[in-house]
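Before any comments, here is the structure.
Every protein chain of the complex appears in place save one, which is left out.
What follows is chain A.
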């Protein structure tokens, strides 16, 4: 998920949200929405609804489409993984636009992320710095997604696998791990002769048995149906 906004919302954000709420189908708000995309990029915030609204206006009036803005929206959507935002955006972008080189690259990047091929992803991203590095926080957002996928898959992950997925090695990785240990409950132990093994925090996804407890409960509203009989 994109970074949650913790500080006060900017004036533009408030205005745009009001505009979308009052009249989402108004071509006049297009410039505001474009400015808002740029603001999301520079302030590391994210608003899918506003961006979809803009893509929709482009869809209605293709001659007003700005491809640099579309590219920024797509990079932001990649950063929102595991949410399906990237596909949501592609559904609204005409095929001939998707044929442009920068979009083809972004689609390949998305494909690697969707299929958890992180090695290839980082290699490709390194070749396409001009597209992704325009958006601050890109690397961290993808690392967060990689950590998410790892932690729904693994209870214990070998250090090398983690290193590859988040593209951090050596001393930087030590620092990263240190941070995770003290903040997010990661535990580092010695593996079976193959270096470190990292125990990821336990969730219902990597401990599926945790979820079980709720399966056979009865909802209160269902029980209420027999209240008149019991009474």
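Before moving on, here are some points about what is shown:
By our rule, contacts are C-beta pairs under 8 Å (C-beta built on N, C-alpha and C of every residue); 3 or more make two chains touch, one makes a residue touch a chain; residues count from 1.
Everything that follows uses one rule, which is that contacts and distances are computed from a predicted model.
Taking the options "UBC core domain-containing protein", "Cyclin-C1-1", "Pescadillo homolog" or "Eukaryotic translation initiation factor 3 subunit L" in turn, only "Eukaryotic translation initiation factor 3 subunit L" matches the UniProt protein name of the chain that is not displayed. Which of A:84, A:185 or A:201 touches the hidden chain is settled by the complete complex: it is A:84. When the whole complex is considered, the residue among A:37, A:73 or A:150 that touches the unshown chain is A:150. Within chain A, the residues in touch with the undisplayed chain are 1, 23-27, 48-49, 52-53, 56, 59-62, 82-84, 87-88, 90-92, 94-95, 111, 114-119, 149-150, 152-158, 161, 191-192, 197, 204-209, 211, 215-218, 222-223, 225-226, 229.
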